[in-house]
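In what follows, a single structure is set out as C-alpha cells and then discussed.
Every protein chain but one is kept in place in this view of the complex.
Naming follows writing order (A, B, C, D, E, F, G, H, I, J and K), and every chain is counted from residue 1.
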Amino acid sequence: MSEHVYRVTEIVGTSTEGCDDAIRNGIRRAAQTVRNLDWFEVTQVRGHIENGEIEHYQVGLKVGFRIDGADEATGDAGA
Amino acid sequence: MSEHVYRVTEIVGTSTEGCDDAIRNGIRRAAQTVRNLDWFEVTQVRGHIENGEIEHYQVGLKVGFRIDGADEATGDAGA
Amino acid sequence: MSEHVYRVTEIVGTSTEGCDDAIRNGIRRAAQTVRNLDWFEVTQVRGHIENGEIEHYQVGLKVGFRIDGADEATGDAGA
Amino acid sequence: MSEHVYRVTEIVGTSTEGCDDAIRNGIRRAAQTVRNLDWFEVTQVRGHIENGEIEHYQVGLKVGFRIDGADEATGDAGA
Amino acid sequence: MSEHVYRVTEIVGTSTEGCDDAIRNGIRRAAQTVRNLDWFEVTQVRGHIENGEIEHYQVGLKVGFRIDGADEATGDAGA
Amino acid sequence: MSEHVYRVTEIVGTSTEGCDDAIRNGIRRAAQTVRNLDWFEVTQVRGHIENGEIEHYQVGLKVGFRIDGADEATGDAGA
Amino acid sequence: MSEHVYRVTEIVGTSTEGCDDAIRNGIRRAAQTVRNLDWFEVTQVRGHIENGEIEHYQVGLKVGFRIDGADEATGDAGA
Amino acid sequence: MSEHVYRVTEIVGTSTEGCDDAIRNGIRRAAQTVRNLDWFEVTQVRGHIENGEIEHYQVGLKVGFRIDGADEATGDAGA
Amino acid sequence: MSEHVYRVTEIVGTSTEGCDDAIRNGIRRAAQTVRNLDWFEVTQVRGHIENGEIEHYQVGLKVGFRIDGADEATGDAGA
Amino acid sequence: MSEHVYRVTEIVGTSTEGCDDAIRNGIRRAAQTVRNLDWFEVTQVRGHIENGEIEHYQVGLKVGFRIDGADEATGDAGA
Amino acid sequence: MSEHVYRVTEIVGTSTEGCDDAIRNGIRRAAQTVRNLDWFEVTQVRGHIENGEIEHYQVGLKVGFRIDGADEATGDAGA
Partner (left out) sequence: MSEHVYRVTEIVGTSTEGCDDAIRNGIRRAAQTVRNLDWFEVTQVRGHIENGEIEHYQVGLKVGFRIDGADEATGDAGA
C-alpha cells in the first residue's frame, strides 16, 4: 500500500541559454506526457559549438515518477 | 532469429522492511505490465528517515526484459 | 522551438558474430518502433559462454531519439 | 527562507546479522546526536571474516540532515 | 609549519532559482559556522518536482577549509 | 615479517532468499578451499527473474585472505 | 574521406558570475586558437572561496574539434 | 543445492586482428584449464602501437565459471 | 554492544616532501582532536606547482574512527 | 636518462564499418603528426544514427607517445 | 603464436614504511609463486591507524603475468 514504486526515465533537455534553462525545458516536456513527476538528477552536461559559439547546451537528466496504480503505469515519460 | 534484443528499464522499489523486500516490491510491480522479465541489477540503495527512524528503504534497479517480436515491444516496463 | 528534447532508452543487442554486429542488431530492432533515432553509446560488453565457446556477445546500448512534438512522444523505443 | 541547506555525514554501521541491520544500527546511533536526519545512501558493503564465518557486516552510509537555523548547526552527526 | 591540513565537509545547497544560486546558498550557510573556507566541488545536481514544475534545485557540494591551528579545528562546517 | 601480503579473489554467491544469504553462501564456499579469509566487499547485486518472480539473487564479492608463508599460497580461493 | 577524426582537449573556464559564464569563457578562449570546435562536455565544477564568498567558479571542459586535413592539425586548442 | 557459487577471474586476451578476436583468444585459452566457463565481461580495451601501426589489441576480460563441487574448485582459470 | 559504529571524515594532508609524508601530516593533525582513529583511505593525490617545481603535495584522505559511546561522539575529527 | 616521459592525447576515430576500423582510422591520423606513438586505450564507443541505420561509429581513444628529448616534444599529436 | 594471453590477479601489499615499499612487498611475494610477472596497477591505498599513528600502509594492486603455454598456467599468482 504505502510501498510506492517509481520509474526512472532518461532525457536530454537542450537550451541556447544555459544549463538551468535546459533542465527546465526537459522537465516541461516530460510533464506533458507523465503524471507524478517527483525528482530529477543531472547525469551529464554537454553542448554543441558552431563557429566558435555555443549553439546549445545539452543536459542529461534522470527523471523519476511514481507508478503505484496499474493504470498509472500505462503512460510513458514522453521524454 | 536467436539474436535476442533486450530492453533495460530503471525503477525504484521501496519497502519499510529492508532491501530484499524493496527489490521484490519493485520486480512485482514491473511484472504487472511487462512480459519476459529476465534479470535485475541494483544501482543504488537509499532511504528516508523520519524522527530518527528509517521510514522506508529505496532500492534503484535496472530491469531487463526480452523484446524479440515486434508485438511484444508495445508493452512498457510499467516500472 | 529549436530547443529539442531527447529521450534515452537502454537496450542490449546480441550477436553470435561479434560486438559490431550486436550493436547493429540492437539499433535495427529499436528502429522498428521508434522514429528519429539519433545516437547510441555503448555502456557495457558482456557475453555468454557454452562448452568453452562464446555463444553470443551482449552489448549494452543507450539510444537517444528526438521527441519534440507531443504526438511523437507516444512511441516507445521498443528496445 | 525556504532554501534549506543540508549537511551530509559519512558513517559505517555494523551488525552480526546482515546488511539491513547494519544500516539500522548506524542510523540509530546518528540519531542520538543529530536532529532532523532526512535521508541515507549506502556507499559500500564490506565485512570481516573470522574462521571462515562472517563476523560482522559493515555498511558505509552517507546520512543527510537539515541545518537551516544557525543554532541547529552546532550539533554534529555523532556518527 | 607551512604543511597545511584541510578538512572537507559535504553539504547540499538548495534554491528555487537554479544551480548557481543553490551553490551560493550552500556556501553562505557554511560560512556562518566555519572560518577559512577555501574551495568547493560540485558532487551532484538533483531537484524536486511538484505538479510538473521544478520546486527546487539541490546541489551537492564538498567544501574544503584550512584547520591548521588546534583551536581553529573546534569549529564545524555547520553545513 | 609483520608485512603481510593478501590476495583478493572475486566470487559470486547466489541465493533464493536474499542478499545476506547470497553473501553467506559465497563466503562458506570460499572457506572450504582457502585458509585465512579476512574480509569481503560487495561489488554488485544482480538477480535472475523467471515468470515475474526473483529466481535467485547474485551478489558479487571480493574476498581477501592472507598469504604470508610460501606454503600457504598454494591454496586457491576455490571461489 | 568521410571518416572524420576529432581531437579532444581539456580546459578549465572560470567566471565570477556562475557556471554557464565559466563555460562560455572557456569556449571563447579555445576558439581564438582552434578552428572547427564541435562539442564540449563538462567534467567537473569547482570553485574558490575567499572571505566566505565564492571568488570564482571553475568549470572543467573537454572540447572536441575536427582535424581531418593534415594542415588543419597544426593548430592546437590553445585551451 | 541449487545455490550455485561462481568464481570470477580476470584475463587479457590479445590479437593483431581486432577486439572480437582478442576476446575469443582470451576465452579459448581460459577454456583449456577451467571447466564450466559461463560468462565474460569486457573491462577495458587497450593496444600497443609500433611504427604508427597497431601491433596488437589487448582486451581485459572478467570471466565467470561455476565452482559448486569442492573437486571442481581445484582447477584455476589458467587465464 | 559489539555492534560498533564508525564515523568517516575527509581531510587533505599536504607536504613539500611527497605523498607518504602528506598522509602522515594529515593523520597526525586528525589525531590531535579525535580518539579511536582506526583506518584511512586515499581519495586523490594532487599538488601545486610554482615556477616549474612542485610546491606541495595534497593527498585527500577519508579517515574512520569508532564512535560507540555517546560521550565519545562529541569530539569532531578536527580534520 | 632511462626515465621516459610520455604524453597522452585524446582523439575520436570514426568509421562507417565498425569499432576496430574507427580505432585504426584514429591511430593512422595521429601517426601523421606524432612520432613515437606507443599505446592507446578506448575511453568510449558512441555512434550516429540516420534513418534507423548506423551512419558511423565514434571511438574515443587516449593515445600515448614518448617525449623524452626536448626537440621531440615540439610535435603535437595532431589528433 | 604471438597472440599472448595474460592473467590479472589482485593482491594487497603492506608496509610500515610507505606506499612504494608496500608495492614492492606485494610484488616480491607474488614473484615467489608466479613466473612472467609483467605489470602492476595500483587500485587503492588504505592504511591502519593505532594510537594516532599509521601502523601500516595497504596498497591494492592488480598484477598481470603472461600465461601462453598450457604448462605455465598451472602456477597461481600466490598473491
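FYI, contacts are C-beta pairs under 8 Å (C-beta built on N, C-alpha and C of every residue); 3 or more make two chains touch, one makes a residue touch a chain.
Everything quoted here is computed from the prediction, not taken from an experiment.
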| item | value |
| --- | --- |
| Contact footprint on chain J, counting only the chain that is left out | 2-10, 62, 64, 67, 70, 73-74, 76 |
| Where the missing chain touches chain K, by residue | 19-20, 23-24, 27-28, 31, 37-42, 63 |
| Absent-chain interface as seen on chain I, which is shown | 17-20, 44-49, 52-54, 57 |
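The criterion applied here is as follows: only the chains that are shown with their structure count from here on.
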| item | value |
| --- | --- |
| Contact-richer chain pair [A-G vs E-I] | E-I |
| Residue numbers of chain H (touch at least two other chains) | 9-10, 19-20, 76 |
| Chain pairs that touch, as defined at the top of this document | A-B, A-C, A-E, A-G, B-C, B-D, B-F, C-H, C-J, D-E, D-F, D-I, E-G, E-I, F-H, F-K, G-J, H-J, H-K, I-K |
